[in-house]
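With one protein chain withheld, the remaining protein chains of the complex are depicted in position.
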Amino acid sequence: MTMTKRQLMASTAAVLMLTGTAGFAQNAVPEGTELAAEQTFIYRVGDESPSYDPGKVEDVDGADVVRDLFEGLYNQNEAGELVPGVALDHTVSDDNLTYTFNLRDNAKWSNGEPVTAADFEYAWKRAASPELASPYAWFIELMSLENASAVIAGEMEPDALGVTAIDDTTLEVRLSQPLPYFPQMLTHGTTFPVLQSNVEEFGSDWTRPGNMVSNGAYVMSEFVPGERLVRTRNDQYWDNENTTLDSVTKLVIADENVALTRYLAGELDRTDVPAGQFPRLSEQYPQQAMSVPEACSYYYMFNLRDNGPEEFKDPAVRNALSMAIDRDIIVDAVLAGGQKPAYYFTHWATAGFEPPTIPMADMTQEERNAEAKALLESAGFGPDNPLTVDLVYNTSESHQAVAVAISQMWKQTLGVETTLSNQEWQTFLDARGTGDFDVARGGWCADYNEASTFLDLMQSGSGYNDSKYVNERVDELLATAKTSEDPNVQYTEIEEIIAEETPVIPIYHYAAVDMLNEQIKNWPVNNFEQNWYSKDLYKVAAE
Amino acid sequence: MFSFILRRLAIAVPTLLILVVLSFILMYAAPGGPFNSERPLPAQVLANIEAKYGLDQPFWKQIVNYVWNVVVHFDFGPSFQYEDRSVNDVIAQGFPVTLTYGFWSFLLAVVVGVGLGAAAAIKQNSWLDYLAVGISIGAQVLPNFVMAPILLLIFTLWLGWLPGGGWNGGQWEYLVMPVIALSTSYMASIARITRSSMLEVLNSNFIRTAKAKGLPMRRVIFKHALKPTMLPVISYLGPAFVGMITGSVIIDIFFSTGGIGVFFVNSAFNRDYSVIMGITILVGALTILFNLVVDILYAWIDPKIRY
Partner (left out) sequence: MPAYSSDAERLIEVSHLAEVQGRSLWADARSRFVRNKAAMAGAFILIVIAFFALFGQLIAQYERDMIDFTLIGANMQKGVPSIETGHYFGTDSSGRDLFARVVQGTQISLMVGIVGALVAVIVGTLYGAVAGYAGGRTDDVMMRLVDVLMSIPFMFVLILMLVIFGRSIFMLFLGIGLISWLDMARIARGQTLSIKNKEFVEVAHATGVAPFKIIMRHIVPNLLGIVIVYATLLVPQMIIFESFISFLGLGVQEPNTSLGALISQGASNMAYGVLWQLFFPLGFFVLTIFGFFFVGDGLRDALDPKDR
């Protein structure tokens, strides 16, 4: 069972361009398509989401639901580019600190009331307020809204937040620093509007079906926590005409093998492919099994704290362990889902990123193994003095399979003894945060589609740098990259330093591996962040 | 009898208190709070959340508050993990589900188990006996986490007769597989116990006398043998009940029924203190109540027992 929630990725693509004709979203269904009589879509998630309140939603599955129920200023299209949502367009002041959004006048709440700029103002202030204590309040801070930190800390009233409704269709936003990818952040659930009268009427019960008033293409019509959530078409939605699916059902199925059985029995339209099953399924169901790049990197980190284990302070030891991992086996045999072996940290498909040349990547595994042995020997480890490693990972079948395989690679190639310990998510985070490990599993998903979202982890002061890796040159390069004309120069150098010093061992770059009913069309396979909107999907008649 | 019930109820109070304190201490001792996340939350956000749930208070105050709310208001507090819902909501939604399939499983296990066991005993050493013994031994040791996926493959994937999971308000087709998976091993145990108990009773002097008097066999069994046969079965019901509640974890995982089992496991893995405590206390209270019922039933059937 995988109990871990994937953390949300803030949706911030680097491309700043509105596509589509402003105000008139196009109907996705090509002419002459024969649609299925029942326009339904049923998909599986592993566990229940903590909340479907836009201000509080914190996991990927919850965000998928919230994107259907509510609509923010902008949406993403199939390729992950921005398209108009409630906002038609915006203007930016010369100092890049003030954004003025021009809202459409035909957007409506599901109770028929118009969606106004004031609804956004209220929602953002609510999300930041200590009173709501949202775990995603930090997102408002990440957006660099004026006074965000002070409001979250309770030092200022929420009213001081840099967002103001000028009139019903004009929203003004003031930032504390220029943020080139600010508009991209607006496709994220935390920024979606909520209806003040609705929230105040029902208090914390407002998110229940029957109570909830929403402005997206769908409304929540049934919700049995831990079992199912059904959303049906919102006939007040401004673009209801071009919405095709009538109902979308999310089923909670804890066991992925059971989910696959039910998918094959025709009960589901979409489910995850269990590790190792992709080759078989794609051969049997070539139209249904799909694997597309997903914006995350999988890696192992060393504990480099001053009071940490001595043996891993030697880069030769770390390098040896990295070299001895046969990534092709992990990717092709253990996971077998179209993931790519990683020799550098940033995901290869990140927008604008030029993959660096890492010497290790061009070697054969035999050469790497030989080099690894030599390195470990030079560091003074051998049969008489074997290296031992404590490897910590969080409970999940696939993390376990990877850990077991890697521990054997270390053993068979280098004679290293590994103690595996899998821990529950919260315990694991605690162990990793306090440095109670030699080597720990890590996974990092992009907050926005640009390389710095990955490489910032190597910054010595970063809160996410659980290795506690410190390298002044890296810090300097990261700072330069923010204003650099071609940041790839800096990124390449950073990746080279990482490859040389190996504070982390990049293992593979993720792919999203799913079974999708071939009748469901228009799935956004090119959306690197895997943000999908039910309103863009449609179901064709069975052949 | 009445004072016995009172005494048993009086024990329930300290039992529940011990349960509350024990689980509270366990939770408190846990490394990593419920709000850890991969991106460490800004200190201020974390502080806001903790204040909201009263976690910033000293230990003794937290526990006193908790017990007070539970006892006086029957309020288990807000869920940490499911932010928009209270523990009472979680229980109110999951518990009827567990109770429904638990009830049917229990009924099926007892009725079929006793029937099978009694039939096997009456026709001792016949093919029926061997069949019953064979089935019950096999069923007793097959773990239900093996049974559940087998049922799914057969009835959902191959035959397509039953939906592979979900609850849908408890329609019968959603109940079949959970009930079978949950009840089988208990049914087998009950059949085994009934059989050996019945054999013992049938060989006892008073049944022999009854038979010697020429009473018809059916009458002997229903009038005289059945009641004493049930005694060991009844004493097995208590443990069977506890086992079924625990087994609901597996049912919920495989059949996505949304009962309290899966909420419990998820909360334990996610440090949702209040849900864990709510469910633990509820299950504890239910166990006590059920054991009491079993004891009363036992005393009612067996007049020799004095309390």
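First chain written, first letter: the chains are A and B, and each begins at residue 1.
Keep in mind that, in the parts below, contacts are C-beta pairs under 8 Å (C-beta built on N, C-alpha and C of every residue); 3 or more make two chains touch, one makes a residue touch a chain.
None of these values were measured; they are calculated from a predicted model.
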item: Option touching the unshown chain, where B:14, B:169 or B:214 are the choices; value: B:14
item: Options B:92, B:131, B:150 or B:217, residue touching the unrepresented chain; value: B:150
item: Given A:154, A:209 or A:279, the one touching the chain that is not displayed; value: A:279
item: Contacts of chain A with the absent chain, listed as residue ranges; value: 1, 255, 257, 260-261, 274, 276-277, 279-280, 326, 329, 332-334, 336, 395, 397, 400-401, 403-405, 407-409, 411-412, 419-424, 427
item: Interface with the unshown chain - residue positions in chain B; value: 11-12, 14-15, 18-19, 22-23, 26-27, 29-31, 137-138, 140-143, 145-146, 149-150, 153, 157, 185-186, 188-189, 193, 200, 203, 232-233, 235-236, 238-240, 242-243, 245-247, 249-250, 264-265, 268-269, 276, 279-280, 283-284, 287-288, 291
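Criterion: only the chains that are shown with their structure count from here on.
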item: Residue ranges of chain B in contact with chain A within the complex; value: 30-42, 44-45, 48-49, 51-52, 81-85, 89-90, 93-94, 149, 152-153, 156-157, 160, 163-167, 252-254, 256-258, 262-263, 265-266, 269-271
item: Interfacial residue positions of chain A with respect to chain B in the complex; value: 1, 3, 7, 47-48, 50-53, 56, 58, 130, 133-135, 137-138, 141, 149, 152-154, 204-205, 207-208, 224-228, 251-255, 257-258, 261-262, 264-265, 267, 395, 424-427, 429-431, 433, 463-464
